Structures are given as structure tokens and as C-alpha cells.
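The complex is shown incomplete by one protein chain, all other protein chains being positioned as in the whole.
Chain lettering (A, B and C) follows the sequence in which the chains are written, and residue indices restart at 1 in each chain.
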Amino acid sequence: MHGGAIREDIGGGPRLAERYRSVRELSAALVAPLSDADSTLQSMPDASPAKWHLAHTTWFFETFLLRDNLPGYRLFHERWPFLFNSYYEAEGPRHPRAARGMLARPALDEVLAYRAHVDAAMAALLERSDLKDLIELGLAHEQQHQELLLTDIKHALWSNPLGPAYAAPPSVSAFASAEAWIDHPGGIARIGHAGEGFAFDNEGPAHRVLLEPFALAESLVTNAEWQAFIVEGGYRTPSLWLSDGWAWVQHDKVATPLYWHEDEAFGHAGWQKRDPAAPVTHVSYYEADAFATWAGARLPTEFEWEAIGQSHDPAAGNQLDAAGAIMPSGSPDLFGDCWQWTRSAYLPFPRFRPAEGAVGEYNGKFMSGQFVLKGASCATPRGHSRASYRNFFYPHQRWQFTGLRLAKDL
Amino acid sequence: MHGGAIREDIGGGPRLAERYRSVRELSAALVAPLSDADSTLQSMPDASPAKWHLAHTTWFFETFLLRDNLPGYRLFHERWPFLFNSYYEAEGPRHPRAARGMLARPALDEVLAYRAHVDAAMAALLERSDLKDLIELGLAHEQQHQELLLTDIKHALWSNPLGPAYAAPPSVSAFASAEAWIDHPGGIARIGHAGEGFAFDNEGPAHRVLLEPFALAESLVTNAEWQAFIVEGGYRTPSLWLSDGWAWVQHDKVATPLYWHEDEAFGHAGWQKRDPAAPVTHVSYYEADAFATWAGARLPTEFEWEAIGQSHDPAAGNQLDAAGAIMPSGSPDLFGDCWQWTRSAYLPFPRFRPAEGAVGEYNGKFMSGQFVLKGASCATPRGHSRASYRNFFYPHQRWQFTGLRLAKDL
Amino acid sequence: MHGGAIREDIGGGPRLAERYRSVRELSAALVAPLSDADSTLQSMPDASPAKWHLAHTTWFFETFLLRDNLPGYRLFHERWPFLFNSYYEAEGPRHPRAARGMLARPALDEVLAYRAHVDAAMAALLERSDLKDLIELGLAHEQQHQELLLTDIKHALWSNPLGPAYAAPPSVSAFASAEAWIDHPGGIARIGHAGEGFAFDNEGPAHRVLLEPFALAESLVTNAEWQAFIVEGGYRTPSLWLSDGWAWVQHDKVATPLYWHEDEAFGHAGWQKRDPAAPVTHVSYYEADAFATWAGARLPTEFEWEAIGQSHDPAAGNQLDAAGAIMPSGSPDLFGDCWQWTRSAYLPFPRFRPAEGAVGEYNGKFMSGQFVLKGASCATPRGHSRASYRNFFYPHQRWQFTGLRLAKDL
Partner (left out) sequence: MHGGAIREDIGGGPRLAERYRSVRELSAALVAPLSDADSTLQSMPDASPAKWHLAHTTWFFETFLLRDNLPGYRLFHERWPFLFNSYYEAEGPRHPRAARGMLARPALDEVLAYRAHVDAAMAALLERSDLKDLIELGLAHEQQHQELLLTDIKHALWSNPLGPAYAAPPSVSAFASAEAWIDHPGGIARIGHAGEGFAFDNEGPAHRVLLEPFALAESLVTNAEWQAFIVEGGYRTPSLWLSDGWAWVQHDKVATPLYWHEDEAFGHAGWQKRDPAAPVTHVSYYEADAFATWAGARLPTEFEWEAIGQSHDPAAGNQLDAAGAIMPSGSPDLFGDCWQWTRSAYLPFPRFRPAEGAVGEYNGKFMSGQFVLKGASCATPRGHSRASYRNFFYPHQRWQFTGLRLAKDL
């Protein structure tokens, strides 16, 4: 299935129901390889149990669509909103994030029953045009959690010394990468979402930004290139690092990307030999920045990336089409394989205003301390991302499929 | 089943096999109410997953009996000893204690298969008289973990805001307690294990201790008495507390025993009204000591308790006979209901020597910073304890069934 | 003395010696009210002892000027570079930052002798035109530490329950503030340092930035306005806060600016009644952002501030002229009173390259996680700041004189 087809659906009335069904089904498919116990694991506070992702995305529809808009709707379970609210202060107190791994109950089966209950009730709302935007938001939200589910379970399985696999290895072969650059002359660029389809509030308002001439690498940085960085002492050379990054390297004794061990890397297929030609993933902003300095280049700004990205197909490349093992391959597309760190802090665009109510907490309140990532990863549901999409994480985080594409001044 | 019967078995040749079977079966019965996910939970570093208890007790037999004594025995899984060694340094590196909750794999079924495999192999060793002591140790060890399994799963279920029950409430009714004292004239007492049956190394050597005249309360301190302590400001009066205890109260904002909320307490049957006449449980040494000071009494020494305990039936009282919900009842027996804090630090008896080899790490290396508890609790398998038995925990710990029996000078 | 006179000196050959003398003398004057013990205090890892500031700024001249450029120069003390290097990795290992408060030795007198030694040796270099830029950097560096010395000793004295004063209260009277706005039409602005005089590397390269129409408040936010924010529940309303900010408020139990207690504030003159008309200071970025949201406005970007600031006199306003007590007054100038938080993350300007060698660590390596502040404070030596000046701190820090000036979209 090609993502382009999905994109045509955007804006369609009757097709929303179809998209609702397919997005919701993919979530369930993603947990099919997991036991109830697997789906209960929380291996670090940043991550959540697979079961929790299934329930939280359902809570979103139950709360903001059914409870608020469907007369007579009854909550599936009156205590579950307390468990499955993530961070919406306006929705009241909630189970502490770091304790999500204690939820052996409800069992996975009960959570799947919750999903069925909500899906059945949602049928009555999928045609209401006044709710279309909110439903789109719910679906985009669920797609984000699909990606998190995949990266969180990867971390959880890796935390087990037995290194269990989530699925059989996919057959991918990495493309050869060449050092080639996409030049951009600079000037005034149009940044932010301005089209018809769905976008998050943080992608707007569209506005103009002045760019200097620059070039963006055609290829992502590869495992082989990263290996050279290691061999040449990259992790032991303080002058390459931001001050906070060097403190992080020292404190956490970081010497490789996450999930590396000797010549293997841990992935959804368990421990496998690393492919030198595949893009490096699971590096932090600190690492990406240090690598770029070492390479005599720099990271792009989010505006530079977006200016180039506007002419690329956001649904192409190595992205998620169906449940199963996933793995970065090194496709020649701008989107896919991994999210790409930019040197732009995650901040509001000019004239940005969060939405009213609890949904306004979706994006705006995270605008301090994080960096923007662009593109899409092999765990991003195809059709979810676009050029204006702004992913964001703290500079030390690296359990997502995070990599880098170099830039330079012209 | 009355525990006295069990005690007669001790020393018997053919009956060891029977006891092996019944102890091992009880462990399996204890997890019957749990799902795979329940059995994976670790709600704090002090506690372990139910699944881990099942596997660790089995690892003990596999390692110290089968591997070392059964020619040709093959490990069930070569990586599992790394997972299921608890703290035996002599057995090499091991999975970190605080990460036991990450073991969704092996699944509960696989762990039960491991148990069956080891039990089958053990059949060949149960008649060997040279191994009898080590097998007895393995069974006593498993009984200790049965109690831990029950207290650990209680803590894990309590950590879930839904408060799921482990089993239906038992029908117990608390006895009325009267303030009555057992007097003891003091003098030289014989302390420590000297009999025929099994005992841990830390219960010996038997030796003499000089006691001053004292009295020990006939009844355990009750919930009603503890409530009076709270109402009179016990948790807010620094002069009642040890200095470390007061720091603990302030830091952890302690204001009731663990598992209390309003007029309910959490137990294996979920949240239930507290019975005022039942013995208070889940109090720390600091709390027990402060209460005793408030009551104008003190805690007994382990020697005082043991001197009295030698004339009581250690298999009487409210102890564990079978799987199911358990609950302190306030029986008039010295043993049972809860472990009873003494004011004795857990230290070696004169001329104590740990055993050679890994098994020598069983008890001796914990002889600093902990206090001795005597008796037995409603979660202690009947027949496991005796007057010389020395349980021990740190003074802040209280997730076991820990309570107190007052003493005073005469 | 008016700062304008100082600015004319910039670039002058013979006058550099005069400026060297006056900057160095101010540092010594700032510690005149302090005892040896006062000057040894370090009240938190963010702060440094006054004595350490005196020695570190001297180490800068000794290391980068004398050692590297004066043949035959002998270090004052061979172990002191280890003590007084701040964060220059290229200069080797150093005393841990958090342990600077252990340096009772060298005594304050010895540090003053160190200063005299270095000043005497520096005489030979002050005329060398090839070293002019580095000497200018050393002086600007020392001025930064003069401000830190004042804010650090304020924090240290505040940490003493006796609340000792550093100096007698100054006679300042706050101006009345009116809600008035400076409008800006937007368009392409020239940002960054391009003139003749000294500037830090992070102020360049000069480049163009596209601005939307906006307005900047003529006055700083006052204590009275902040009091209204408190009274209306500002610190208890999560919807006003960034997510990280709300976590900080909860964790640190923040309910007022730093140094407030009842109707007093702690300052260099000890505990004094707060002046409602004076600008609020000692607020974090999180607080400034929440206040702006509450007020229906926002913080300016650094580019907006700089575009306005280019037409204001950076040497006007309430800034530091001489040793003595200092206090925000609410002058009508853009510069002075307090540093003003912007919503811009501290990031490199396009084509920014740090200098080669250890001096290259001065600014660039801090470009993650911090926010830019503009202006100058009452503790900033007059003549030190300018429109392109980029001060930076983490969003939770507030022991500097940090306040805010609102902005809004037009």
C-alpha cells in the first residue's frame, strides 16, 4: 500500500470512517506479537506499556469525542480515565507516569474490549462534520502512539538479558549512499502548514522565514560513518561536544548509540549484525551535534529542512505500512528511516496560539528545552508526516528512531 | 492440616520426598490466581515478581543440588541462572535486582515448565542422605519465598489504583485481647537451635544468655490501639521516635501503617474495612519502637522472646496452610498473625561461622543494620518457623506482615 | 560616571591600559565589604565564592595572556590553575565546580596578592596591538564575573538565617510605569554585532532576520503586577505554565519570586520592604512565560528586542558604576535594572564558528537548553552590554537579576 493513496483521503467525508477503522486496526495488529505481560512492561519513565498506548488512544476518543458529544454515552469504566489520561491537567488528576508499568490490570484482553466498545460508539460520530477536525486529531494522535508503542516495546525487550524478538527480521537491503548535497539559494521561505489537510496546531501559523544559502545532504549518516567517529575518539574528545552533552557522555558513560553491542544492534528482530550501509539511529541530539562538528558540517535548522522537504513526497520512503518487524534501510528518500535532528529549538511560530480547552495542551506546553526533528521514521505510519511536521524530543533522548542528515553553509 | 504433623516429618528419609512435593505444589498454588502479567510485576526494588520467586527457588535446587550432584544434568536454559540468582556472589554476575520487573519473558508458563523439569530431575536425589540437609535448606528457602511472594504481590496489587483483589476475603474473626503479661524471672537462658531438625545457620550455635526479669504481653498490639496512638499525635511527636525514625517519618510523610486509607486497609482481598480487634501489621521498626515508648513499655529482645517462645507450639496460630486470601486475625498464640519486631540487632551468635561456599552467603552477610523479628505471620507456611527462628529486616521496611508485642521490665 | 565615556574608549590604544586598571579595581572594590569567610562561601553549585571570581578572572589573564605571550613569565602558584580554571576542557582537569566552597585557602589576601602579581606582569602586554582583542575579552569576561560576584554573594548572604547585609541601602526611587508600547512594523532586521568595538563571538555573524509586526512594552513588569499574578492564583493554575515549568513549580514548591518573604525582599542591603513600583526580578523563564500568558501577552524574541534596542543607549539606565548596594529601580530605559527573558533559545547564529583553541569554549558549547536574555541589570558594569549582547541561562535559573518586558503581535 502506498501512502499517497491515504493522503488523497484527507478531507473526504465518507472516507473518514474508513480511515478511522484502518488506523484503529493497525494499533491492534501491532500488539498481536505481544503477551499480556509484554504489553504491561514499562522499562523507563520516558516509555509506556503497549497496553497503555492502546488504552490511552482510546481514552482520547472516549473523552473528547464520546463523553463530550454523544448524548447518553456511558464510560466503559469510571476509574479508567484516571489511569489513561497522559498529561492533560484540565482533565484532572491522573496516575503517575512513572507507575504505568504497575497496570497488570486491566489485562490486555480487557483493554481490547475497551477499544471495541469505543469503536462501536464512535460509529455514530464519524459522519458529523463538526467533529471532523477533532476526529482527525484523534487519529493523528493514535498514529503518534503507534510509533511510540514500537519504540517503547523495543526498549522493553532490549532490557531483558534474553533479548527476545518482537518479530522476524524484515528483508531490507541498504542502499549505497554517496556524499551528495542538495543546494538551496536562501531567501525568504514559506514555513508552516497552510494547506487543506490536517495538521497539528504547532505547525502553524504559516509564516515567512529568511534563509541563508545552504546545502542539505542527500543521504542520512550511516552506521559505517558513525563507526569511524567512534574509532577516531569522538566520544572521548570534549571539544566536539556541547557542554551539556559532554556532561551527559561522562555521567551516563555513553560510548555508542543506544542498542549497539559489539558488531550487533538490538532491533525488533532481536540482536542482529549491524548493516554498515544503513542509517545510524538511536542517537541523541548531543551525539548528532558532536558528529556534525567532527564531520566539519552542522545540523540543519528546521526551516532549512522544511524548505527542502516541501518538494519531496512525505509518503515515500521506509515508513510503517503494517505490523511486523521494522528496520532502517537507507532509502534515498528525504522522509522515512529515521527522524532527523535539527539545530532548532522547539518554540512557537509567530502568532501561535494553542487551542482552547484540554486539547490546547497537546503541543504548546512542551515548548521549552526540546529540539525539533523532521522527516519520518520506519516506525511512523505512512501518511502521518509531512514537510511541516514538527517532532520534538529532549536533547538526551534517543530511544526513538533518531538519526541525522548533515547541512552546510554555502 | 495442622502444622504439628509436618514437624514430625523432620528427619524422616522417605518422607522428605513427600515434603518436597507438598512445598513445591504450594508455590504453584499461590500463583494460580495470577495472570502472566500479574506475576511479572515488581512494584519496588525490595519486592520481586511472583514469577521470579517461582524461578529463583527452582534455580536454587537446579544449582546447588542438580548441577553439583546429578551427573549429566543439563541446565533447563543456559541464560536463566543469570536471571534467577538472587545475591550469591560466588555464583557470578546476575541480573540487577531492581530490573526483575522487566522479565515478561520467560512467560509464567515457561517458568512452570522449568519447575516441572527440575522437579522431575530432583526425584533422583531425594533419597540421598548426603544431600538431605541441602534439600531441607532448599525447602526452607522456598517457604521463605512463599511468604515473600504473598507480601510482594500484595504490594504490587496495592500499587494499582484499581486495587484488584488476589482472592476472596477469608472468614476470620478477631479474638478479644486483654492486657495480660507473661512474666519471666530472668536468669541464664539457653538460646539458639540445638535440636535435631532443620534450622538455618544463623540460629546457632546454641549458647547461654543472661536475662533480667521481664514480662511479655500475651496479645499483639491491635489496630484499635494503633488508632489511639495516631489520634494522640504519635506521628507528630518527635520525642517518641528514634532519630533515624523521625527523619524517616518526615521524609516519607508517614502518618499511618502501610496499606491504611481512611477506615480501610488493603489486603489480599482488596480494600476492606479494618477490624479494630485485629493485630496491627505493616509497621516498621521505627513505628513499633515509637509506639512502645508512647505506651510506656518497650520491645522485647530476641532473647526474651525466644525464652518465652520455647514453651509455645510454633505450628499453632494463624499461619499459612493453603493458597487463598490471608489476613491477621488476632489469635491468642505466640506464633502466627505477624512477625514481631524485637529491639535486637541482627548479629552473629557467639562462635557463629557461615557455611563454606555459595550457601554460606545465605544469612551471615546480612548481619549489619537490620533488626530481628520473631514468631511467624499469616503468610508463613505452617511448620516453617520455630522459637529459634530469626527473621530480619531493615528498620524502615514494612511490607511484610510486621507487628509488635510489648515487653516491660520487672 | 556615565557609561558613554567608557564606550568612546573602545578601540583606543593607550586607553586600554586605563580601562584594564579601572575594571580590575572595580573587582577588588566589590569584595571590600566581605570578610575572608564571606568570600569563601558557595551557597549552591550554580554560584561561586567571591574569592573564586577574583582568582578565576585573574587566571584568565595569567593563562591566555601571560603564560602564552610573555616570555619568562612564571606562574604565581603552580597548583592554582587547577583550582581556578572554570570550564575550559582544553586547559586540562580542574577542581570540581560544586567544591569551590572548600577553598578557605588560599585566603582572600593571597588572592589579592595574586591579582597584584598578574596586574604588574600585564603592564608589559597592554600596548601590544596583537593582543588587544584577547585583553578586551579578558576585561569583558571580568565584567561578567563582577555581576556574578554580586548575585552569588547575594544568594550566599540570603542563605544565612541572620540575613546579613552586603552594604547600606541605596537611595533609589522607582519611576511610575505606564502601560505603553513601542510598535515595530516588522520586516527584515539586521541582527548581530557588526560594529567596530568589542563583542563576544556569539553575537555574530551579523545577519538578517524577518520579523512580523509587533510591539514591545515600554516598562518592565513590576512587583505590584507580579503580586496581582500571585493573588489571582498564577502559581496554582497549570494552564498558564509550560509543562517543564509546572513540574518545576510542583517539585520546588515555588510560590513567589526568589528572595521574597511576606512583604519584604532580600537584597544587598539585607531584608527590606518591597517597592511595588520597582521591576520584579529573580524570576525564572518559566515564571516569566507563565506571567506573560496570564497577562494575555507574550515574551519577545531576542530578535524583536534587539531590533528595538539598536536605537537605545546601552549605557543608560540603572547599571553598575561603583561598588555599593544595588537595587532595581524601574528606570524608563530599555537597558538596566534587570536582564529580560526572551522566548528565543540560545542557539548559534547562521555561519557561527567558535574561535580556535581554549577561548573557543567561551560561548559556543553552551548552545543547548538555555534561553537568551537581553538588556543589562543593575549589577551589570555600565558599558559592558549592547543591543547585540546575548546573555543566557537555563529556564529554571533565577538568582540573577532576571525580569521581563512584555511583547505582543500587531
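Convention: contacts are C-beta pairs under 8 Å (C-beta built on N, C-alpha and C of every residue); 3 or more make two chains touch, one makes a residue touch a chain.
Here the structure is a predicted model, which is why all the values come from computation and not from measurement.
One chain is not displayed; in the complete assembly it touches the shown chains B, C. Within the full complex, the residue among B:P81, B:P106, B:P314 or B:P395 touching the omitted chain is B:P395. Considering the full assembly, C:L41 is the residue among C:L41, C:A288 or C:M367 that touches the omitted chain. Only one residue from C:L26, C:L54, C:L108 or C:A387 touches the chain missing from this view: C:L108.
Residue-wise, the contact with the chain that is not shown comes from C:S159, picked out of C:S22, C:N69 or C:S159.
Counting over the whole complex, subunit B has residues 87, 89-90, 188, 207-210, 212, 238-239, 241-246, 285-286, 289, 343-345, 347-348, 350-351, 360-361, 365-369, 371, 395, 409 touching the chain that is not drawn. Across the interface with the omitted chain, subunit C contributes residues 35-41, 43, 79, 82-83, 95, 99, 101-108, 156, 159-162, 164.
What we mean here is this: only the chains that are shown with their structure count from here on.
Each chain gets a centre from the mean of its Cα atoms; the one farthest from the centre of subunit C is B. For the pair subunit A and subunit B, the distance between C-alpha centroids works out to 46 Å.
Rounded to whole angstrom units, the spacing between the C-alpha centres of subunit A and subunit C is 38. Among all residues of subunit A, none touch two or more other chains.
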